[in-house]
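With one protein chain withheld, the remaining protein chains of the complex are depicted in position.
Moving on, here comes chain A:
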């Protein structure tokens, strides 16, 4: 692809795949969503000036503002802001040239941007989703709230969040492959910088947690768009949503907080002038938290009907997770004690974050105790605690912005303005959130409260505006710095230790002039054109030297327009999907079924958007597939524990791990609902088991043909490869034909996916599998086209293997679905 235009060109920002550019895009976009979410917060705080509201917002507007504020801050600001730092800094900190899959990185960003735009548009489609950021069932489906929130805008909110999760999943795969396989020679995992460590654990948590959320959102979107009944029944719907959401939601707290923690570790080390005390134990503690984060989710469900035994167990695990955090907090405090503190702006923000986090952590212990939670749940105690934790994370992220600002922009900022910023921020924060502990009896998410709490709420509202003003100071500081600030040196901080400070500010496009290496124990830049061209020399365990061209000579591409194109196509397609519910209602009513779906009227524009989106997607995906885009793997790198596979294969496996959880959660939903109903009371939906058995044979045979395709590709046998791929395609289409017959039979006797809970589960789970088959069909068609047109995969057979990995996974899922839905 073409060379990258200069940074002053708009085109540069539309086509760039460079990790630093994408990082800047993430940071800028996240700050925009911070402002959007912040303005909403100011609006509803103003509404709460008096009990019953000032009238600034209507009741439903208040609900929309509260919901969108939560969603925007948690999803569209916090994690993407951290992702911005990670994009910019992780490759620099580990000595990589870029992320493993630069085009996918750009795609991840565009999906993120367009998902946020969907949220923005939702306000103009009859109202955004208004049921709270936790989207509890059954308020999240039309059945119980047709007038209030069964709007097209509500669908946009849900689909926007789904697109955001897809963006996160792509980013997760990219970072896991990058950090595990692109570390500079000699940079073992133990020696990675603390920010990179925190991000590595963040993306591991994201991989599994966001997959569960994706499954939940798929089921919810199915309910809202296609009128299935997952979250609309009295048969465990509410509990099912809570389990799926909080299985994601609790790790999400650490997903949000870990990068902030990493920034605190970095800045404490730099500005205390010493290595983090107990560094190794801090890493172990972080790993423990990452593991434990998946073992506590039901402490968000103490007020539901789950049994006391599991509540007690979750109370114990919740208390358990505070212990590693204690270690981290004491490590930070002791680092200050043992070091010599320099009270720069980044350090002040990091120290502030520590103080706020301690308060947030302690107040959370109350909520972890079952009996206390009975009292505190759903009150402003939760609101205050939650914000002390999450916004302490924001505080550390602001520290990171000041810390790395000179590196990113090449300009120094004014310490005076920075410290003023911190003072106003810290006062505003505590004025905003601390009174909420005192007004704790106020129920959350409503503006009617007891008059006795008015003083505290007014303090809180004043605090909100002071807090908001601190961000104006922050933006002013950075604008002034960018325009008039002195030039930043490579390393403006005396005791910074990480590799990004060893390159110019801002760093050059290719990051390094030599190859970074830690082989000697210190960071060095080596010229190794001889070493890297002689092919395959093992340096140490897990260090691979591969026979590729010289580091400096192999050209890496940095520009592609197709990620943006795919982003636009997906956005248009998703926007179209938001308006199909009225058509589904018509479809159901035409068949004599009474369904509650939406307050919106049919609008053909949405159908047009679906068609246009699909056309754009088809074109851009094709162009993306055929584009020559060179991303050389590092010749010499630390790859433990993922040596022995290449980047793409590891990426496919990581994606499959995520997909295991998506499918697993959907299948788990079936098991849960069936247990709730009584295992034997569940109605089997398929009219007979033979179509399932037939499709088992079909898919198993396709697994065999696709493995034969790989054999033929390795033998460079074009006819064989074409035949095997063609057979795989034919078998996939046969599978779909059998499925269509099966579905058609049910429709012919008047049974549809909205008929009952059992019908919904059957159609959605097998439909999700069929969707995977359809994606496989599209990939197979593309590959056959490439074999025919350019003799593809004969020299490099790896894409056939990667397709096979996916296809076998689809087969494995059917191995589970067949007995579950047809036999049991």
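FYI, a contact is a pair of C-beta atoms (placed from the backbone, for glycine too) under 8 Å apart; a residue touches a chain by one contact, two chains touch by 3 or more; residues count from 1.
Keep in mind that, in the parts below, contacts and distances are computed from a predicted model.
One chain of this complex is left out of the view, and of "Bifunctional protein GlmU", "Cytochrome C oxidase subunit IV", "Glutamine--fructose-6-phosphate aminotransferase [isomerizing]" or "Branched-chain amino acid transport system / permease component", the protein name its UniProt record gives is "Cytochrome C oxidase subunit IV". The chain that is not drawn here is touched, among residues A:489, A:608 or A:644, by A:644. When the missing chain is restored to the complex, the residue among A:51, A:361, A:625 or A:664 that touches it is A:664.
Among A:212, A:464 or A:757, the one in contact with the hidden chain is A:212.
Chain A meets the missing chain through residues 208, 212, 236, 239-240, 243-244, 247, 294-295, 298, 301, 305-307, 310, 641-645, 650, 653-654, 656-658, 660-661, 664-665, 667-668, 671-672, 675-676, 689, 693, 696-697, 700-701, 703-704, 707-708, 710-711, 714, 801, 804-805, 808-809, 811-812, 815-816, 818-819, 823-824.
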